[in-house]
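What follows is a set of notes on a single structure, which appears directly below.
For this depiction, one protein chain was excluded, whereas all remaining protein chains were kept in their positions.
Moving on, here comes chain A:
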Amino acid sequence: MSAGGRLENANPVIFQRSGERLLTASDEDEDVHDRIDDREIFDLIRSINDPEHPLSLEELNVVEQVRVKVNDAESSVGVEFTPTIPHCSMATLIGLSIKVKLLRSLPDRFKIDVQITPGTHASEEAVNKQLADKERVAAALENSSLLEVVNQCLTTRSI
């Protein structure tokens, strides 16, 4: 975590948000089973706030739909996120936020795998290892100040 003051990435490139998912008739048809798809997962994580900027992860292109892979039948989901700069120290925090959001939003059966997009961060291996470790994640969330930051990232801002 950076000690207050200077932002790491002062001038990020901003990406356009995609529109809301369009409703179809089958969405309201009780007989149709809607499988969880990539878009749904993406919708869960795209509005997560960036810890530094008043922008969402989508707007910073930290998360993209193409880097989301879900398999409902096999109860597995994989997300790759791209830190804005290779030495971003927020990477772990961002990854943690994504992971927590998915933990809170998906049924227990899912195995959630959050990783840094290969080749986009200096310490990707280390970060990935932390994020994959259940105990470490649980312990992190016991830390109230960490939890606070994570919660702040996950608070839905009124747009």
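Keep this in mind: contacts are C-beta pairs under 8 Å (C-beta built on N, C-alpha and C of every residue); 3 or more make two chains touch, one makes a residue touch a chain; residues count from 1.
The rule we apply is simple: contacts and distances are computed from a predicted model.
Missing chain, UniProt name from the options "MMS19 nucleotide excision repair protein", "Serine palmitoyltransferase small subunit B", "Elongator complex protein 6" or "Phospholipid-transporting ATPase": "MMS19 nucleotide excision repair protein". Residue positions on chain A in contact with the hidden chain: 27-28, 30, 32-34, 36, 40, 43-44, 101, 104-109, 144-145, 147-152, 154-156, in rising order.
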